[in-house]
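On to chain A.
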Amino acid sequence: MGNFVVWVVWVMAAFACLGSGAAVVSFSNPYYSALALIGNLGSLAVLYLLLSAEFVAAAQVLVYAGAVMVMFLFVIAYLGRHADAPWAGGPNWQALGAVAAAGALMVEIVVVIGLKASGRLSHGPEIGAGFGSPYEIGKLFLTDHLLAFEITSIVLLTAAVGGVVLGSHARGEEERA
Partner candidate 1 sequence: MIAAAWVCLLAPLGAALAITLGGTRLSRRAAGYLATASVATSFVASTVAFFSILGDPAEERTHLSTSWTWLSAGNFDVGLTLLVDPLSIFMMLIVSGVGALIVGYSIGYMHGDEEERRYFAYMALFVFSMLLLVQSGNLLLLLVGWGLVGLSSYLLIGFHHERPSAVAAAKKAFIMNAFGDATMALAFFVLIQRTGSLSFDSSFQWSGDNAGSWAVNLVALGLLGGAVAKSAQLPLQTWLPDAMEGPTPVSALIHAATMVTAGVYLLVRAAPVFEAAPHVQDLAAGLGAATLLVAGLIALVQVDIKRVIAYSTMSQIGYMFLGAGLGAYANSMFHLMTHAFFKALLFLAAGLVIHALLGEQDMRKMGGLRQFLPRTYAAFLIGALALTGIPPLSGFFSKDSILASALAAGTYGQVLFAVGLAGAFLTGLYTFRMVFLVFGGEPSPYAREHFHKPDRSEPWLWMSLTVGVLTIGAVVAGWIQFAGIWTPLSDFLRPVAEPLVEPSGAQDLLASFLAVGLGIAGVAVAWAVYSARTLTVPQARVVRAVLEHKFYFDELYDWVFYRPTVLLARTLRDYVERPVLLGSIDAIATGARRIGNEVTELQTGLVRTYALAIAGSVTVLALVFVWVK
Partner candidate 2 sequence: MSSWLATILVFLPLGGALLVWLLPVGRVAGPLALLIALTEVGFWINGLTLIDFDRTSGPSFDQQTTWFSDLNVSYHVGFSAFSFWLAGLAVVVMAAAIAYGFWVGRERPRAYFGLMLFLTAAVVGVFASEDLLLFYVFFEAMMIPLYVLIGVWGGPGRLGATVKFVIYTMAGSLLMLAAVIVFGLSSGSFDLVDSNPSNSTWLFLGFAIAFAVKAPLFPFHGWLPDAYRESSPEVAAVLSGVISKAAIFGFIRICLGKFPGPFDDFRNVILALAVVGLVYGSLMAFRAPDVRGVIAYSSLAQMGLITIGVFSLTSMGVSGAVLQAVNHGLISATLFLLAGAIERRTATGSLNRLGGMARGRPALATVLMVTGVIALAVPGSSAFAGEFLILAGIFGFGWGWAVAGATGIVLAAMYMLRLISAVLHKEPGPAVSDAALDLRPAELGIVVPLVACLLALSMWPAAISERVGDENTPLFPQKAEFPAFPGSVP
């Protein structure tokens, strides 16, 4: 019974995910694309939940759908409306090749997984209730993946500096102007 509900939720989430993903690529207006991406991230969070990764799901919603996308929207608003037709421009073989390559890539991975997936790729061992809970995650972050945790901070800091360096051109310009 519960299984059925899971199925329904999964199907809805999955299709939302695929649809929004496709939408991001195909909208001509970045603004809509960004919105579509928010949807995509949300539906992904649902899938994470189904995979019993609560903390990740939460983080997904907060970090991504929250912070990152907001930043995106700000920038888009700042730059104003820049639309471009998805299929236009570039050498004529570009679009064709792009579709072909992307399709091939997906098909390949899917096929490979299908090959492998003959039964073995089930939900592995039974997992405890705490699986994916903030406590477990945090513990791992402090033990096994301490370094990763630290490095992440470094990367973020660097990125911040970069944002300042690249974005804060104003000073120089005003001096010139």
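Operating definition for what follows: contacts are C-beta pairs under 8 Å (C-beta built on N, C-alpha and C of every residue); 3 or more make two chains touch, one makes a residue touch a chain; residues count from 1.
How these were chosen: all candidates are chains of the complex that A comes from, given by their letters.
Just so you know, these numbers come straight off a predicted model, no measurement behind them.
In summary, of the candidates 1 or 2 that share the complex with chain A, the touching one is 1. Interface residues of chain A facing candidate 1 in the complex, by the touch rule stated above, are 90-91, 94, 97-98, 101-102, 104-105, 108, 112.
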